[in-house]
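A single structure is presented below for examination.
With one protein chain removed, the remaining protein chains of the complex are shown where they sit.
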Amino acid sequence: MCKYSHEGKIKCLLPLILLFFIVFLALSNSLQAQNTTKAQVTDTSKVQHKDTTKAQLADTSNDTLKHQLPDSLIYKKIIFTTEEFIRGERLFYGLVYLGDQLVNCAACHNTTVSDTLNWNPDALEISIKYLNKSAYDLSKVLLRPIGKTMKLVHKEFKLTAEDIVLIKAYMNKFETIGLKQSKPVITNLLLLIIAFILFLVATTDLIIKKIFKNRRITWAVITVTGVFITWILAVNAIAFGRSKGYAPAQPIKFSHAVHAGQNKTDCNYCHYTAKISKTAGIPPGSICLNCHFLVRNGTRSGTAEIAKVLGAIDQNKPVQWVRIYRLPDFVFFSHEQHVSAGGINCEACHGNVKEMNRLYQVPDLSMGWCIDCHKARKVNLSNEYYKTYYPDFVSSFKAGKIDSVMIASIGGKDCGKCHY
Amino acid sequence: MKKYWKDIESLKSKKEVRSTEKKPEENELFALLSDPGKILPASRRDFLKLCGFSIGAAALAACQSKVSKAVPYVIAPVELTPGVALYYASSYINGNDYCSILVKTRDGRPIKIEGNPDSGVTRGGTSARVQASVLDLYDGGRLHGPMKDGIPSQWELIDNEIIEKLNKITEEKGTIVLLTPTIYSPSTEAVISGFLKKFNGSEWVEYDAISYSAMLEANKISFGKQVIPDYRFDKADLVVSVGADFLGTWLSPIEYTKQFSSRRDPEHDMNWLIQLESNLSLTGSNADKRIQIKPSQETAILLNIYKDILRSVENRNANAPESPVDVNEISKKLLASKGKSLLISGSNSKQIQLLVNEINRLLGNIGETILFNSYLRTHKALDTSFKTLVKKMQKGAVNALLVWNVNPAYTYFDRDAFTEGLKKVELTVSLSGSPDETNSSVKYLCPDSHYLECWNDAEPKKGLFSLMQPAINQIYDTRQMADSLLKWTGSTTTFHDFMYGYWVENLMKLEPASHNPITFFDSVLQKGIFEPGTSKTEIIEKHLTPGILPFNSTSIKISKGPTEKTLEIVFYETVALGEGRQANNPWLQELPDPVTRICWDNYVSISPAMAKEYDLKDCDVLKLGETEIPVHIQPGQAYGTIGIALGYGRLKCGKVGDRVGVDVWRMLSAEEGNIKNTGKLEKIEKTGKVYPFAQTQTHHSMEGRAFVREAELKEFRANPAAGNEEHAYNLEHNKSLYKERTYPHHHWGMAIDLSKCTGCGNCVIACQAENNVPVVGKEEVHRVHEMHWLRIDRYFTGEEDNPEVVFQPVLCQHCQNAPCENVCPVAATNHSSEGLNQMIYNRCFGTRYCNNNCPYKVRRFNWFNYSAAGTLTGNLRDKEEMTGDLRRMVLNPDVTIRAQGVIEKCSFCVQRIQAAKLKAKYENRALYDNEIQTACSQSCPANAIVFGDMNDKNSELNRLITSGRRYNLLEELYTMPSVNYLTKIKNKIV
Amino acid sequence: MNNRSYISISFDDEVPLLEAVKKLRDNKEKIADVLSPFPVHGLDEALSIKRSRIPIVGFIFGALGAILAFGFQAWVFTVSYPLIIGGKPFFSVPTFVPITFEVTVLFAGLSMVAALLIRSHLKPEIKFTPVDERITDDRFVILVDTPDEEINLKRITSILTGINTVEIR
Partner (left out) sequence: MLQSPIRTPLIEGSKTYRSITSDILSPMMNKAGKFWYLGMTISSLAMLFGVFMIFWTVWQGIGTWGENRTVGWAFEITTFVWWIGIGHAGTFISAILLLFRQKWRNSINRSAEAMTIFAVICAALFPLIHLGRPLLTFFIFPYPNTRGLWVNFNSPLVWDVFAISTYFTISLVFWYVGLIPDIGTLRDKIKKGLKKNIYNFLSFGWKGSARDWHRHEITSIMLAAIATPLVLSVHSIVSMDFASSIVPGWHTTIFPPYFVAGAIFSGFAMVQTLLIITRKAMGLEDFITASHIENMNKILIATGSIVGLAYITEMFMAWYSGVEYEHYAFMNRATGPYWWAYMIMIGCNVVSSQLLWIKKLRKSLAFTFFLSIVINIGMWFERFVIIVTSLHRDYLTSSWTMYKPTIVEFGLLIGTLGIFFTAFLLFIRIFPVISISEVKSILKIGDKHQHKSDPGHE
């Protein structure tokens, strides 16, 4: 029998509150899927930019003066006080009231890494672009915009030359630090640790200390945390080394939704080796040029992103895409086999790419995923090859004894079909 | 560094470094292939970038969660599809070795050499050296660019200096000498003659380290032509070879193996081979009858044969000393197959070769088995001309010496004279592509490109042409020799253009049907060969009258038989290394010698009887003159002789080959101007040291077990299952408790004809190249850790002093009742529905139980981290640097690199099976017979290995496995292998 | 634990213990428990303890283990992922025997121990107060269930006269 004192009640409630907290966190956490992916994205962009920055930063300090236009001394300014820096920052974030308008650069030009596709160039991209240019060049874009979209957005800014110099001075910061992570996330690890501590406390209490007189609560805590720990461990163990949903930021904001969806470009137009080679291939710059030789303006990104492609071709530097679909090298996978011989649609594995602005990995690419498909997919028995080597299947199919033959029945589950 | 194939990021960093020196031609690298006229300057880094482009090939990467990049081409080359292999017909030319080949490239990298079946010379066969040559391409030890006085320089600077000096020498009437091996490329010959014309007073000296000059001289006397004739082993019913290892190293072994093995078909046509020799050579081990002789006895033996034959053919008598061996049988047999026999000698003594010619003439073989229509052009050098050159050099009479691809400072017996002379030469230029002993003391290095980077042509036999085309751009800043010569001659054309012109001008007319030079050249390029037929034959008269023949048996000197105690040394080339050109090739170094099964070393072979007499054991170190060399007791070595291999002990060939074995070239000597391959030794001196060998087979007897089943032809003719009686017994008595599985759709299988297999080792290297088999190094082989998936077992039968030899290639037998499968706890090895025993490396965690339970011991365990594919770091065992960036280019991207701690084994080249099946499905058809060729079967020079579908009733494989000769290895275990052996039939009929 | 009171009778040897148990039972005293440092032979009959059903638990779980192990192996080899191994049929009974046996033993053994622990309320506890610290050494104690200590103490003392007790309280 347990006597309920006031104190006892609080003691009983404490673990319940903690439990509730955990469940809440767990749920909210699982809703914002793919923490791990995010982390990866951030890393990439950081690494990617840092390299280039350092080299170029050195250039700037020496060359800034040379590149400046002589018409205004303001633009030549290279040394700033802390106050001026802060003003630059406030200007960038729209915290300075300029007459009747608020100009918030950060509203469109991300200063943090974002999950969603923002067609506007982010702060980092702009800062890189204007690193070797003077603030005067920047002022041209801000005060006298040319492009259609830009005209619409950069309307009648009342920025002074000093302001622009300060904005640029502030923006140069992104060169060195890169973009911030969007928001700090409580990782599952933290939750796991809390759960584990609770579990331990409850167990020890059950055996040794007996602070909580009501055994049921202790048992409930043990059960719930136990289930939670097992679940987290199992989920993470299964996802270990896999990257389902991986959607890294690409060097060019290329949208499959625009190309394959709206413009209805056939997958095989760009990924032309999918039918003839084991690899589907990333299209070479020359393929992009087929259209973008003429098409130089996009509806969303203006010219910025297309210019990157053209620039890469001009400079003869390949675009370094971040690879998404990746099988370990002990797996032999041939696109030709699946697309040409098997007649499988691209969507079967890659999902509805036509609706993806930012491409992400649809399947988990686990062996079970492969096998499940091999078990469920039918063989095209009209092929001469099968007629020659699988006459038994073909004849019983014709006789109506079987309605289909699955890949697995012709050796699609043999280990050595993929691993050699 | 080692991560090259793992991520493309490392590429990125490389590129950033490069950005300062960007070249506009970067993209045109592959244009080379479409536009043959252009040879582009490109650096090694460009090549590296190219390789990185194809993400498909980069699938060698391990599963790592870090970000990987996919870098496409900027402008995609038209002919190259990432992930699809391209084949280029080309030719392998390395010194005197020739082979017509197909080069398999993946994503711009040559990764495998296959034989070109269309060639009239090698007919689809290759040798281990040819197979391994692709690895030489990725040898980081090759010269990286032009050098002057050992300091890297620029082509333009060096060209100018050389041209200036050459002109000056010519003006001052000096002597310029071009020193090369035998050149049988017609275009190169034309370039050289242009060079000689341009620089008046220059000379061209050809020098072959392994000399056949006595033969050339003798043929000049006998037949009026200083050539090596076209030997036709396929036409000879009887081959008598006196010390000529024609299946292994003599003249043109690939061609001869093809010819010879075509006559080792007991069902149809079986020839007879008698070998008289001292060392147990590859040919000797395949002989039907092998007689051990000392080299000094050759003359006496041949004279006796001559005497017998002369008596019966021309009814004349000749003087002959007493024969050391009974030759009556040989003479009788030779006489019985007049016109269908062939007598050859491996000696480099003019009088012996004259004698051989005379006997062949008497037998009526000239024009039958010895032809001159398409004589062999790969050996043309005379020893005397080199000797003269050395003398001139010593006198200081040579002003400029241009050396290409010969290494007299290592291979010439009197190398001190050569190096001494070299110091007196004003201008010394080496055009060899790899560092060697000669070009280390040369002023200018103008490195030649690897043959896979070159344009060239060849005429290995008169009237049989072939082309060589680059399969990759220059990895290093090298330039091919002919281009250098053209440049120095003052020509502005490239060698490719020159060659094209030469072909259009001189060779197109041989093909009357062709009129358009471009289509003519392209069609030849596509096939790789141009064999316009032998319509314009030149017939050597069969019967020269005795009076005219400058041969007189009485003029033959018989050297006094050395005293019994004097030992005779026989120097020979090994099948793998030859004269040592490819000594820096780890594949070849690790290829066990077919007969001794030793790799990574040379040694003194002595007979067991002698070993007993001198109280020697295996691995004891002897002192011969100044060199110390270990002993290997070799059954079959003639008593009183010792054999030592040449081509070892190099000092400046690179990290792999340096100081491997002992250099014995100095022990050679010359006689009548011709370099003898024999020597004498007064006594054997023991040092008391012991030197362990890396030997892959240490037990040489079959212990009465029927691994290799043999029969004599006579028995076979009476009973096709002769020697194979057990097979029927086993078929009847082997029963399973379970219902036997069937493989009704495909059932892959193989047949290996032991009658044909010569044991040359080509398949071992072909397999190694195809399947990314690691190299483990000498110490590891010594610890019985070798990794070859396919090995050739060699057994001795009969007496210890005169054994018979049998070879048996053993690979995974793909048993239907595989013992290995039962015991693997994680099912990492199991059976496919097509009858393959599959090994899944990524599932394997290395209990080695399968290996224990494999009665054939064909499974190989990765004892250490040989391949840098494992998860642990800091434990790489790669002495031969096979995991370096460059060497890894040779890896086949379709085959997984195995990690440390994993079992691996033959897969029946499942990647090829799958590719062929895919192609058939894609083309909506059934497979053709022999469409699927494993690496070992494709290039077998003896056609001993046949692969196919055992269910296909019309296949060649089915014909073989239904023959009475078929049996399975250890069939009494009822493992039901898919590899079938055909009994070895020896022709012992007298 | 419950709050009922007991009379505890201590002995220093098992022989008087057995005699006492017999006498007490003859006198219809309720013996709640007998505590001893080692299993005293004959005590079970003297107390009429029913044979434990632990072996039955073991049998049931053993059978369960056997069925699970065999069924799992058969399912893996015939349904889940049949692999051709050494030319054997997918469903080959001899192969399954060793593991079936081992799992049977494991299930039976563990279940019996679990049953022992549960039935005897044996579990890891940090605080435990024994009736007498010498019970695990050389004391034998009979606990007599009694509603009224005073009266019973006398009665029991009288019953046990002649038997070599150490202490009655």
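Observations on the model:
Letters A, B and C name the chains as they come in the text, with residue numbers starting at 1 for each one.
Please note the rule applied: a residue touches a chain if its C-beta (ideal position, glycine included) is under 8 Å from a C-beta of that chain, and two chains touch if they have at least 3 such contacts.
Since this is a predicted model, take the numbers as computed values, not measurements.
The chain not displayed here makes contact, within the full complex, with A, B, C.
Contact with the chain that does not appear here is found for just one residue of B:604, B:721 or B:844, B:844.
Here one chain is not drawn; of B:287, B:422, B:836 or B:902, the residue touching it is B:902.
One chain is missing from the display, and on chain A it is touched by residues 207-208, 238, 242, 364, 366-369, 371-372.
Interface residues of chain C with the unshown chain, by the touch rule above, are 12, 15, 33-45, 47, 49, 51-52, 54-55, 58, 62, 72-73, 76-77, 80-81, 83, 85-86, 88, 92, 95-96, 98-99, 101-103, 105-106, 108-110, 112-113, 115-117, 119-128, 130-131, 133-138. What chain B contributes to its contact with the hidden chain is residues 697-705, 707, 780, 783-786, 791, 793-795, 808, 810, 819, 821-827, 830, 843-849, 851-853, 855-857, 860-865, 870-872, 874-875, 877, 899-903, 969-970, 973, 975.
By definition in this document, only the chains that are shown with their structure count from here on.
Distance from the chain A centre to the chain C centre is 61 Å, each centre being the mean of its Cα atoms.
Contact with two or more other chains is made by residues 83 of chain C. Within chain A, contacts with two or more other chains are made by residues 415. On the chain B side of its complex with chain A, the touching residues are 8, 12-13, 15-16, 22, 24, 26-27, 53-56, 59-63, 65, 67-76, 81-84, 744-746, 830, 832-834, 836, 838-843, 894-897, 907, 910-911, 914, 917-918, 920-922, 924-927. Chain C meets chain B in the complex at residues 83-89, 92. Those residues of chain A lying in contact with chain B across their complex are 40, 43-44, 47, 51, 55, 241, 243, 248, 273, 276-279, 281-287, 312-313, 316-323, 326-332, 334, 336-337, 340-341, 383-386, 388-390, 392, 410-411, 414-417, 419-420.
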